[in-house]
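Only one protein chain is missing from this complex, and each of the others stays in its spot.
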Amino acid sequence: MSEERNFPIGNAILEIKNISLSFGGVKAITNTSFTVLEHEIRAIIGPNGAGKSSLLNCINGIYKPQEGSISFKGKMLEKINPNFIAQQGISRTFQNLALFKRMSVLDNILVGRQLHMSANFLQVALQLPKAMEEEQSNLAKCEEIVEFLEIHHIRDTPVGKLPYGLQKKVELGRALATDAEVLLLDEPMAGMNVEEKREMCRFILKVNDELGTTMVLIEHDMGVVMDISDNVVVLDYGKIIGDGPPDQVRSNQAVIDAYLGVAHD
Amino acid sequence: MTEILFFIEVVVAGLLAGTMYSLVALGFVLIYKASATFNFAQGAMVFFAVLSFVGFMELGLPFIGAFFVTILLMGLVGFCTERLVLEPLLNESEDTVLMATIGLGFVLEGLAQAAWGVEVRRLDLGIGDFPIQWIIDSTGLFISALDLTAGVVAAGLILGLSLLFRYTKMGLGLRAVADDAGAASSIGIPLNNIMLMVWTAAGVVALVAGMMWGARAGVQFALVDLALKALPVLIIGGFSSIPGAIVAGLIIGASEKVLEVYIGPYFGGGIEGWAPYVLAIFFLLWRPEGLFGEKIIRRV
Partner (left out) sequence: MKSKPVILCYSRNDITNFVVLMILGFAIIPFIVPTDYWYTSILIPWLCLSLAAIGQQIVMGYAGQLALGAAGFMAAGAFALFNLELRLPFLPFPVALGIAGLIAAAFGIIFGLPSLRVRGIYLMVATLASQFFIIWMIDKFGWFKNYDTSGIITAQDIVIFNKPFTTPFEMYLVIMVVVTVLTIFAINMTRGRTGRNWMAVRDMDLAAESMGISLLKTKLQAFAISAFFCGVAGALFAFTYLKSMEPVAFDIKLSFRILFMVILGGLGTISGAFIGAAFILLFPVVLNTFGNEFFHGMIDATIISSIELVVFGVLIIVFMIYEPLGMAKLWENLKLRIRSKFSNRFGGEQKA
């Protein structure tokens, strides 16, 4: 990591306080708290089923935690639904790809611009200047993202026809298009080869560096996590067992136990 | 007192008529359990089955003979559906499969009419659609013999099927398939046999429902529209629950009769046509997973 950043790590931007979530009787997350700092890259790691994705889904408003609260930029999020959270400036990608399969790459990314567009259906139907201008300016913005992610050659292909790695890229593109202050990335590098992972890391670091976007990412590849993240949260059985800079977490005994599979009491 | 008696009469007639909805819904649930398919064609199967039955009788087959030939035919229809429609659509979305079964419904309706003609047939089961004297004598209730028979037959069928699925090896297999078809077939459960059995059972249920309706209103195309009412029944009962289908059929049957008799006159009648659907909508808002269905948690 370069020492001088365009956007130095700042104060808390996202505070998760005492979140508990269960499905039926199954506890997914138990009384979990941690804080994400502005402009940082924060990794969430942990074994399968530790509750990582559930945690992101809580932040994003897809799941409603039974207990606890989430504050964004010092304000408690009063409504917990994905639409509202998106409006606050938190965007995300999904673990198992949640792209609009029959739409082209460009259209997928354009959907990410949704919150920056306001023409109503009549203006669109009548092709009024407002709708036209808005469409053009947002299209230009999306073309930039397409160039940035080096996916120009597939911009008009329906995403359902693309290989997995490219789809992951498109999903990142769509999240970037929102201009969100916080990006939640759920395993952005899952299923990728070394080359693709390296490329994805480059994009993530570049976005963080150039735009100062705060990133919260779930990742299994320890190498990647140690390389790019500023801080790491470790989850196991829905509880936090480690939180801190990568080096510190790596030497944490509880974390080592969880990963080596020491029996729980 | 007579008012209460009349109310009971309305409810009982509704409940007994409701058993017919239950039967159609039951066929639907069976196929949903085995193939995880919303078989929109179940209504058409009712029409197809009973029209074929009447057709075979007209060809000179005795009652029992026509009954069994029709059941064999329904098994064959099920087999072809599995092979030609559902298997190729194995990995498609629910909506795609649903649309395909709408297509299947039209195929069955068309085939039945092309084979047996379109005129309305009378079906005489030897059971009159008039009140039974001894019930009138003992309780003062006017209850149609046909309604009562339908109720008893439906109850018998439901009981039989439940026992079959609960206590036989086949039934165990079906429950395994309903849970996870892939896993079931990988441990050697004969998927094909189970499918065939389930489709045949659905065919039996369709035939019986068709016979009951046919005996009352004649065997005709309108049966398909009547059978559509099994859909709100399914929504209330849940798609995968046999008791759900039965209870919901009774609820719909009773409530549509009560609404029709007590509220209908204020609107010029005929609210039976849509009341079940509106009931289903309210039910959806309250309990989308159905009476006995499990709450579905969408994972992301």
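Chains: A and B, in written order; residue numbering restarts at 1 for each.
The rule we apply is simple: a residue touches a chain if its C-beta (ideal position, glycine included) is under 8 Å from a C-beta of that chain, and two chains touch if they have at least 3 such contacts.
None of the values given here were measured: they were computed from a predicted structure.
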| item | value |
| --- | --- |
| Missing chain: touched chains present in the view | A, B |
| Contact with the hidden chain (one of B:4, B:64, B:114 or B:187) | B:114 |
| Touching residue (missing chain; options B:57, B:85 or B:181) | B:85 |
| Touch criterion as defined above, residue of A:22, A:104 or A:252 at the omitted chain | A:104 |
| Touching residues on chain A - with respect to the absent chain | 60, 62, 81-83, 85-87, 91-92, 94, 98-104, 106-107, 110-112, 114-115, 117, 119, 121, 124-127, 131-132, 134-135, 155-156, 174, 178 |
| On chain B, residues whose C-beta touches the chain left out of the figure | 38, 40, 84-85, 88-89, 92, 94-100, 102-111, 113-114, 117-118, 225, 228, 231-232, 234-235, 267-271, 273-274, 277-278, 280-281, 284-285, 288, 298, 300 |
